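Please see the structure below; I have some questions.
Only a single protein chain was left out; the remaining protein chains are all shown in position.
All chains are identified by letter, namely A, B and C, in their written order; residue positions are counted from 1 within each chain.
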Amino acid sequence: MRKINEECGVFGIFAPEKADVAHLTYYGLFALQHRGQESAGIVVNDDGVFRVHKDDGLVNDVFTPRIMETLGEGNMALGHVRYGTTGSKGVVNAQPIVVRHIKGTMALAHNGNLVNSYELREALEEEGSIFHTTSDTEVISYMITKERINACSIEEAISRALKKIKGAYSLIVMSPQKMIAVRDPNGFHPLCYGQRADGAYVIASESCALDSVGAKLIRDVLPGEMLVFTKGGVLSVKDNCDAAKHAMCVFEYIYFARPDSVLDGYSVHEARRKAGEFLAEEYKVDADVVIGVPDSGSDAALGYAKRSGIPYGVGLIKNKYIGRTFIAPGQKSRENLVRIKLNAVPASVAGKRVIMVDDSIVRGTTSGPIVKLLRDAGAKEVHMMVAAPPFLNPCFYGTDIDSKENLIACKHTVREIADIIGVDSLGYLNPKYLPYLAGDGKKGFCTACFDGKYPTEVPSEIRKNKFESKITEKE
Amino acid sequence: MRKINEECGVFGIFAPEKADVAHLTYYGLFALQHRGQESAGIVVNDDGVFRVHKDDGLVNDVFTPRIMETLGEGNMALGHVRYGTTGSKGVVNAQPIVVRHIKGTMALAHNGNLVNSYELREALEEEGSIFHTTSDTEVISYMITKERINACSIEEAISRALKKIKGAYSLIVMSPQKMIAVRDPNGFHPLCYGQRADGAYVIASESCALDSVGAKLIRDVLPGEMLVFTKGGVLSVKDNCDAAKHAMCVFEYIYFARPDSVLDGYSVHEARRKAGEFLAEEYKVDADVVIGVPDSGSDAALGYAKRSGIPYGVGLIKNKYIGRTFIAPGQKSRENLVRIKLNAVPASVAGKRVIMVDDSIVRGTTSGPIVKLLRDAGAKEVHMMVAAPPFLNPCFYGTDIDSKENLIACKHTVREIADIIGVDSLGYLNPKYLPYLAGDGKKGFCTACFDGKYPTEVPSEIRKNKFESKITEKE
Amino acid sequence: MRKINEECGVFGIFAPEKADVAHLTYYGLFALQHRGQESAGIVVNDDGVFRVHKDDGLVNDVFTPRIMETLGEGNMALGHVRYGTTGSKGVVNAQPIVVRHIKGTMALAHNGNLVNSYELREALEEEGSIFHTTSDTEVISYMITKERINACSIEEAISRALKKIKGAYSLIVMSPQKMIAVRDPNGFHPLCYGQRADGAYVIASESCALDSVGAKLIRDVLPGEMLVFTKGGVLSVKDNCDAAKHAMCVFEYIYFARPDSVLDGYSVHEARRKAGEFLAEEYKVDADVVIGVPDSGSDAALGYAKRSGIPYGVGLIKNKYIGRTFIAPGQKSRENLVRIKLNAVPASVAGKRVIMVDDSIVRGTTSGPIVKLLRDAGAKEVHMMVAAPPFLNPCFYGTDIDSKENLIACKHTVREIADIIGVDSLGYLNPKYLPYLAGDGKKGFCTACFDGKYPTEVPSEIRKNKFESKITEKE
Partner (left out) sequence: MRKINEECGVFGIFAPEKADVAHLTYYGLFALQHRGQESAGIVVNDDGVFRVHKDDGLVNDVFTPRIMETLGEGNMALGHVRYGTTGSKGVVNAQPIVVRHIKGTMALAHNGNLVNSYELREALEEEGSIFHTTSDTEVISYMITKERINACSIEEAISRALKKIKGAYSLIVMSPQKMIAVRDPNGFHPLCYGQRADGAYVIASESCALDSVGAKLIRDVLPGEMLVFTKGGVLSVKDNCDAAKHAMCVFEYIYFARPDSVLDGYSVHEARRKAGEFLAEEYKVDADVVIGVPDSGSDAALGYAKRSGIPYGVGLIKNKYIGRTFIAPGQKSRENLVRIKLNAVPASVAGKRVIMVDDSIVRGTTSGPIVKLLRDAGAKEVHMMVAAPPFLNPCFYGTDIDSKENLIACKHTVREIADIIGVDSLGYLNPKYLPYLAGDGKKGFCTACFDGKYPTEVPSEIRKNKFESKITEKE
């Protein structure tokens, strides 16, 4: 059983009085669905009584009208969508998790990954703690609970616990009376909050979820900040803030987040356009049309087209029914799956020299068939522009970058990759441009997957392996 | 129970030998899913033995791996996706229909609508015929069966039957040994065929379905043509062809078909771009950005941007998980549904004069909330361009244009509509441009929903009402 | 595709005014579930508007609360449960069937099997009729519809049609205004009617269904009788009655019907007790305990015990969760399925000479493992008594007696069978007692499956084969 690295979405709402918080959380999670399609969960807090439902599946499948009815109304709710890797399947790892402890009940929803969870877990186990899941969220629950014994409030317990926790966390904790949102000092993953016209506060991974429930964005939760929502209002605790450490994951802008979201003040759509412009700056290609690979390549393609002066066109159409739920129904006639998902628009590419822009290349296995689609539709030349640098390093902060042995850029030169996927030329975004995608270049970003510069210490392989081997240890 | 008007998709495959035709049909239907989301069906013909499965739902839901296994292999298969209106729900109306008659078994899949079905049905009933469905396809089955008694072949029976049938039909009939594709003399709806590298012939409503199974488009079935696929090859019968009558539904180009399809030789994507260009020609607006309403407004927006010189931008993002399966989970907090589906990109529209391009306006109820999204995101002005003329008349050929009382253009002037949806200006496509969307203006199109010029006689209201009242008649 | 031979259950309700007839039909079908577990259907007649739902599965699975809601209220309803053989799977064959014809709409639910359906179907096909199903019910629909053209009422049309139909039918027809129940002149299968305190008439295959909806049994529909239920009351038409032809299926008493039902005036439970008594009369065995094989062997075991004076005991327990829905989950560990369903009670059989009574032996494959259970639990001797004679002939009237090659009694002597299943002695019911199970021996029964004396002409093999071969004929 391997440790779960996951990209997730969190959503919380704190209403001034009893309201339909379950449905609002549903809509918020639906807007964050792109951050996790493995499982979904909602906990409604009805004046101290917690009602929870979570299951594997998409938000719209997990929360049927009948289930929504059982959740009922409340004054607070907490929701989570999870992207899990193969090893972590099973509803047991679904979030939010709800635990009962010495001072009552607590629900937690977490996006991120701790770098010292092995050590923390080991220490907890030595005291006799038991774990139902393999998730960091359970470790965090324990850490908070241990501090809660002597702390005079839940926020004090969280504050103390976080001093011992290292890594990436955009976390929302719901107690019977309070909702607390915290973001790690590096601010690896986004977290923002806003307010609805009815006074309800809304906290979410991305601003698009605020929009979906009609909440106005107030601001992002600052890296290192803790916000405490109570009947009395919102309290900000900034003990842990240190602007020098800011290191938002740059891949949130490039791929994870929705283009209509604004993260730490910068538009995701704009960041992608700029990536396209930087590519056009660096790679001059003589071509007739610039097209994007749906969905996320289109923004960068528009930027490339604008800067290069080559017309933008729609060269590839994605079947809009494909979703994440598409199951290829059988083995016998393994039709080219790319052909099921995408199709070329001959009118846009036939007889033309095409610049195809995609967000990134991971394994390099899907780019080839896409290029073939374009050539079959009559493209004379295909040049590929990639709106991210080559992936070279693992991520320890909660995103599921493939292992080194699968990353094509770890094994091949750019020239070789161009040959493998069959393009006439290939250009990756120069890493030097990364700080300029969202900001003026002075803001810090985590770019470790591209350049190996980790903003924190990272788990030693020895400890990690020790932990993992224990899972299947024999008595 | 009202008569079903439906837009549908048909797909047939005729393989040289036993093959995995069920899966190929699955992929073909999946590519045609946009033409019908109500029900899906596949009939496999395994050397004269017909195995069928059909049910309400999307292709990917209806055809589970277990179901696909029961369909098995065969040398032919026929598939159908159906868009049904409220009154026609129920698996009984799902297609293809399979009937046993004097000379064996026959399966039919049909896209279109007959204009003389009431009369035909009445005559059949007077002879003692019984009907299990309310669909035209069952009427056609009877007409063919009656002729089959004395005809020397199934194709002769079809040919004779079609002489009595009036209206729109893109029809595929599968007999134990043959597959026959026919298109009505007006060619209201598209139908084309192609061939795979393995020799299998493929017939489909749109070329995108051919692409999805790796078949090369040979050509469209001609209006009035009958194609007979047998082991011996393909036979074309053109007794019924009359170029003077050509009247392809122009709304197939504007809205129904997929942009990557090529219908009767013209690219759907290009037709939409052209609509945008014609709009730019007619309406000069001083603006900063041109955006499309996803999905189908984007193509026309690109055309408008190109011709007008105003930059194209991405101003609205559609939640890609919305699908057709999205069920708003409850009534309590009827959040603005438009806000769940779409969101504005502030970076693209804030402080700008925006031209918003959409494919059409039917009831006019969704445009207003979309405009509000843009204004909330900071748009200074919003001008709306519609890539179709106003809807003014009902369709009798198989598309489900809303009834007159619901069509906003039947009740309001353009100025009034602009006020209702809250835009600074509003421009509809001038009907004079319709013949130029796909072709040089010499080809005939059906534009009846816009201008009331029906290419055939249409059902008299008296007969129609008489028929419908009978359904609930008392004995 | 083979012809469907099926045992089924029918249920109809005719209320004096709009009422919750769907739920009452649900309860009635639930009481008749033992007569058919393959599919279930209900048609509600709401003042001439027919709402229908039918699907494969058990009543409780097919009719979810949501589905029941869509059926709504009405003044009449018709229901059906079907037992289908492998070849007839598929919701297309589910009943009731609803057809639209020249004079309106009609729903039919049928239990039985026609002996001249091949001829009737052939004649209909020669006139151009098409068939959606392989069921006799569709043939009957056509026959009635053809007569309806010139008949002055639905009951006249039914009456005329039935003159041409031969075989077994317990049939309920629902028109917009009337409900008509008919039973074939031989009265092969049961059909009775009664009335609820609220005045609603209820028609059902067995009286247990009347009990379940609180209706008092009035009497059985007479063989050959037609009952017409209208707002004006109940009309009996007895043109077709002929007491000389009475031939109720004796196996209804032995196995099919529920023991709490009363058929044609005789208790099913009593008939089974009597079978046990007759066995005790004929076979004197020195033993310590008489046990029954659950469920239907217990009644006969009680009779045997009473007549023989040997104590009755509970020797076998059936797992009450086994249902018809039990699916053995995998192939790897094919545990003895009999052991999953049944278990011996050691206290009842250990060290004892056991008489085990079962209702019948068909293939003889399950009796052996049951005997082994008893021996493993310590039984010293096991003697088997069978409450029916040996099966030797096929049934043409709607019950699915296995084919001759599978009937153990067609291939082995009683002595051989005793050895095969491992009992110390084996006794079958002597056929001479059959007329005395339900009555004084003067009433006629169909005992063809035991003695080959068919009460009607039966289908010639030649015609039958001709028909079946046509299904897969090549054009």
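Note that in this section a residue touches a chain if its C-beta (ideal position, glycine included) is under 8 Å from a C-beta of that chain, and two chains touch if they have at least 3 such contacts.
Just so it is clear, the structure is predicted and the values come from calculations on it, not from any experiment.
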In the full complex, displayed partners of the excluded chain: A, C
Option touching the unshown chain, where C:24, C:140, C:202 or C:426 are the choices: C:24
Residue of A:33, A:141, A:207 or A:393 in touch with the missing chain, whole complex considered: A:141
Option from A:154, A:191 or A:262 whose C-beta touches the chain left out: A:154
Identified contact with the non-displayed chain, of C:293, C:344, C:401 or C:437: C:344
Residue, one of C:78, C:250 or C:302, that touches the chain absent here: C:302
Touching residues on chain A - with respect to the absent chain: 1, 48-49, 52, 90-92, 97-105, 125-132, 134, 141-142, 145-146, 148-149, 153-154, 175-178, 470-475
Touch residues of chain C, complete complex, unshown partner: 19-20, 23-24, 26-27, 30-31, 33-34, 58-60, 63-65, 68-69, 73, 208, 211-214, 258-260, 262, 267, 269-270, 295, 298-299, 302, 306, 311-314, 317, 319-321, 323-327, 329-330, 332-333, 335-336, 339-340, 343-348
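In the analysis below, only the chains that are shown with their structure count from here on.
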Chain centre separation in whole Å, for chain C relative to chain A (CA means): 60
Touching two or more other chains - residue numbers and ranges from chain C: none
